[in-house]
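Here it is, the structure, as structure tokens.
A single protein chain has been omitted from the complex, and every remaining protein chain is retained in its original position.
Moving on, here comes chain A:
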């Protein structure tokens, strides 16, 4: 059903100066505020629970349930922190959203903060995207001036301060506890859990950390009602989501659709694969999700189905690679990223990625032996589930999944004495129809 695009978050992106308050309000923006303020905070939480919204940052934890974990009898202040440190290779949904329509996020922050009774909220945005930071800062300023933020918002008696915090360029700070460390001014390294952030997060106070897209989805739930949201998607994966198509596809970009759409449908929407080529492998949700192959084209893209296919829905960052791509080369590049971004706190991730890169590099050059594949798998086995945070696990996904699906291609490097692919053929500037 390739006509099932459901533009909600992306709906206003094509309007003139969509990032301005005037443009946003003209299309009914900030309508969720009064509706939410008319409800009790717990009712807002319940509405989000009923909607079935699950975290859009990758893990898919039910958002309303997360909010419910905040101990409201704790006398300390409560905080909402928006994780806008989007750094996963291939993932590119939050940055465009904040770029095109920052007010969608700001509105979501206000409603969500009201629900969890936070009077201070933070948006931790990736430091490299300066243009986005500026748009966010301007949007927050406009919201203050319009009375959407600050004291006694819309006469409701509810106060909220929103702070845009720029990160300092570390992949690890997308991990929620490392993000909190960074926000507190320390080195970004993950914290020991328990205590969980809901109990002792930012400044040892109850804290909700949500992804940009999760928070940005909240106003639509309040305005249209939870059943509207729950009516979309599949049984356990409700609602819509932004699917970011990149790579060897005719029209890469953001496709907002109900969860459960298939890659085949999405590729159709995107005008098919690069002309003259066919899909070879793809990631369903960024480089940390095990890669899939064309046989998975009809897997519904929801949390359960992708999980059953041996991968994870993740951030719905669909990186599509056609047959010109050397999987070993792609995996090595990703692994170099993980080595570079390993925070160094725990041994498996720090030392494991250092070693993985060397083993993979050797294989790419056609050196080594078939036994190195088993060595790679054993290294991955020693990292997966042994590292301090999930980022170490993520580093093993491309390697183990690529060996599972493309073992022969690894071996071809050994018999060929190097990479059998022409690296130019996979580039965007290669002549149409170039052969491997």
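Here, contacts are C-beta pairs under 8 Å (C-beta built on N, C-alpha and C of every residue); 3 or more make two chains touch, one makes a residue touch a chain; residues count from 1.
One rule holds in what follows: contacts and distances are computed from a predicted model.
Chemist: What is the protein name, per UniProt, of the chain that does not appear here: "ABC transporter permease", "Peptide/nickel transport system substrate-binding protein", "NADH-quinone oxidoreductase" or "Anti-sigma factor antagonist"?
Modeler: The record names the chain that does not appear here as "NADH-quinone oxidoreductase".
Chemist: Identify the residue among A:137, A:234, A:293 or A:382 that touches the chain left out of the display.
Modeler: If we include the chain that is not displayed, A:382 is the one touching it.
Chemist: Please pick, from A:342, A:401 or A:426, the residue that touches the omitted chain in the full complex.
Modeler: A:342
Chemist: Please identify, in ascending order, the residues of chain A that touch the omitted chain?
Modeler: 170, 172, 187, 192, 339-348, 350-355, 358-359, 362, 368, 372, 375, 378-379, 381-383, 385-388
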